[in-house]
Structure formats: structure tokens, C-alpha cells
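Below is one structure; the comments refer to it alone.
A single protein chain has been omitted; all remaining protein chains appear in their positions.
Moving on, here comes chain A:
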Amino acid sequence: MEVDKKEEIASESSEEQVVNPWEVSAKDGGKIDYDKLIDQFGCQRLDESLIDRVERLTSRQPHVFLRRGVFFAHRDFDLVLDAYERGDKFYLYTGRGPSSEALHLGHLIPFMFTKYLQEAFKVPLVIQLTDDEKCMWKNLSVEESQRLARENAKDIIACGFDVTKTFIFSDFDYVGGAFYKNMVKVAKCVTLNKAMGIFGFSGEDHIGKLSFPPVQAVPSFPSSFPHLFPGKDKLRCLIPCAIDQDPYFRMTRDVAPRLGYSKPALIESTFFPALQAKNGKMSASDPNSAIYVTDTAKDIKNKINRYAFSGGQDSIEKHREIGANLEVDIPVKYLSFFLEDDAELEHIKKEYGEGRMLTGEVKKRLTEVLTEMVERHRMARAAVTDEMVDAFMAVRPLPNMFE
């Protein structure tokens, strides 16, 4: 589902930022303007009151990504919460486009958040591995894309999903039956012109690409999974994803009422910045732009120290005088994603911003936090066997999915 940015494509106008499933770049190489994005896309901000509501409904502290505004926009999340309060459950849907074996921290973010949602709301989850998409767009062989899908599934499972509430599927394996019937229904509702408008297809693109969008749309409909949700056609769906996926789901939301289905709700995240900060988001093709889940503690330390873009001043004297530029500082940004303790983060921001703390200290703390995370992930990943992947991907009912 997630497509890497094509760096060779120059954005048509550097006056405008570009955000779509295949390209993300800021205006004039600056920062992404998320407010503008919300306006442009027509989604809504996730405000404090919604976060408080989540806290109340789940009786636990909201996830760090909510508290820090990583997941910042939504469509109909408030309706999902209304229904939940009334006792109407929902299910989660997220996915990954398995284009490479190398997963970096930015890839893990939607999964970490989805895991929290699964635990907090006690709801089931379907995870789509779009191996067909990668086969088409990245020109991989069918076998290779299927292999990558399984490998990525292991990393996903290592994020800590509960097998009794999670169904992972690859398109090559699962498309057919009820799922395919929904795909055809969706496809009938979207004209060629519309698809070209939303996704930027042209006469040069092969027809495989054109027919792909319904594949990503239909997991939003419970009837696509008759083994999971038999008779529950009105079950709502919540989709945590990065905001560049919005176009797919705008199309889905447009089509849903015409098919008699509920519109899926969305909860969207910002992009995880690259280490060197220049690019719009992390790219799997540049190893120094990202921290990978396979990096050793030494690699992490090196990457942070050498490549993480610092907002500190050139000299210590100047730094102590002016303080760091928190707007562009990457280590602080990363800490705001991954440092759980709100008080500690505030302290660091204050001390660093006013010049009393030096870049080295901030980077050191970041290295600690990331190393712990990557280590934990690695351990969990090592415990994922092929049998476990088979179990997660087996087409089976999930009897206790709402408990």
C-alpha cells in the first residue's frame, strides 16, 4: 500500500507541495504544511476533545502518537467513537506494500499505532499485503513479491499483534470469492476518467495499475471477509494510515454509499522525517536516511551522530546563547515520536531550546530510546516462525475477536 517516493520525478511546481500515494514533497524543499493538507484533502483535525474521549472510552492513557500529534487528522473518527459508546464495535484495517525487505522505523509507525488501537478498543484487525501492487509498480516477479510479503509479515507480527484477533492476507493468496465480488462492485462505480484524475494514470500505464485501486478499497467492507464477519454487513471500519494514502480512501468513501456499505473512517498520520531532513519522508532506497529494524546498536549510534540533522548552533558559545532551533532539529523530532515520558520530553525541549543542553546529549538520549526499540523488535522478530505466519494468514474465524 505504501509506495516509496520516486525521487527522480520532479514535482511540477515547487510552489506547491505534493502529497499522493506515489510522491511526497514539500514546497520549495521546506516543511510539509499539514494544515494546508487538511484543507486540501477535506479531512478534519484530531483535536484534544477527541483524544480525551478516547482516553475515557479505553480507560487508559492515549498512545504517545496521539498525545504528540503524530496522528493528527481523521475522517469520521468521531462517528466511530459514537457508535462504540453505543456498543457498536468496529474493525481495523491497515496494510503494507511489501516492496523491500528493509523495513525502517517510519514503516513501523502505523503498525505500532494500530496495535495500540487493537488493545485499547479490543477489536479485530485485517492487514493487507499488496504484493500484487508491488509486482506491478516495482516490476518484481510474482514469486519475489510473494516472498517479500511473507518476510514483511514477520516484521509486522513482531510489532505484537494478537493472533486471535488479527488476519493477515496477501492479495495473491486471498483475492477471489466475496472479496473479488466486492472489487467488481467497486470497479463498476469508478470511471476511467475519475481514476486517472485521482491516481494520475495515463495512457502509457498498463491496465494492471488501473485495476488495482479496488483491491485496496474493498478490505474496508466487512462482507469482503465472510469467514470473519458473517452477517455483519454494517460493521464499521477504521483505517489508520499515513496521510498520503488519503486518495485511495476518498474514492472508497465515495463509492461505499452506492454499494450500501458504511463509509470507512480514517485516522491519519504525519510523515516520519528522514534523518537528514531534506526529503519529505524516509526512503527505503537511501540507507542513511533511515534507521532500519535490522540496524545494530552501533549502526544506530553512528547514523544518529553523523546524519541526524541538528538544530543546534555551530559553536557551543553561540548555542548556549541562542539555544537550538527546535523546528528543524531531527533528534528532538524523533524523540517526540518515540519518547514515552511527556515530562522528560518537555524538559529536553526546554533545556535544548534555551541552550543549556547540547546536541550531543539529545542525540545520546535518542540513541538509547531507538536502540531499545529496535532491540525489542529484533527479539520479537526472531521469535516469529513460518508456522506463526501461516497461522496469522490462515483463512479462519476469529471467535474472540471483540474480547
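One rule holds in what follows: a residue touches a chain if its C-beta (ideal position, glycine included) is under 8 Å from a C-beta of that chain, and two chains touch if they have at least 3 such contacts; residues count from 1.
Note that contacts and distances are computed from a predicted model.
Enquirer: Write down which listed name, "YbaK/aminoacyl-tRNA synthetase-associated domain-containing protein", "Large ribosomal subunit protein uL14m", "Chromatin structure-remodeling complex protein BSH" or "Nicolin-1 isoform X6", is the UniProt protein name of the chain that is not shown.
Expert: UniProt lists the chain that is not shown as "YbaK/aminoacyl-tRNA synthetase-associated domain-containing protein".
Enquirer: Just to verify: which one of A:Gln40, A:Thr164 or A:Asn288 makes contact with the chain not shown?
Expert: Touches the omitted chain: A:Thr164.
Enquirer: Touching the absent chain in the whole complex: find that residue among A:Val184, A:Ile316 or A:Ala394.
Expert: Of all options in A:Val184, A:Ile316 or A:Ala394, contact with the hidden chain holds for A:Ala394.
Enquirer: Kindly state which of the options A:Arg147, A:Lys209 or A:Lys232 is in contact with the chain not pictured.
Expert: The one listed residue touching the chain not shown is A:Lys232.
Enquirer: Counting contacts across the full complex, list the positions on chain A that touch the omitted chain.
Expert: Touching the chain left out of view, chain A contributes residues 57, 59, 84-87, 119, 122, 157, 160-164, 229-232, 376, 380, 383, 385, 387-388, 390-392, 394, 397-403.
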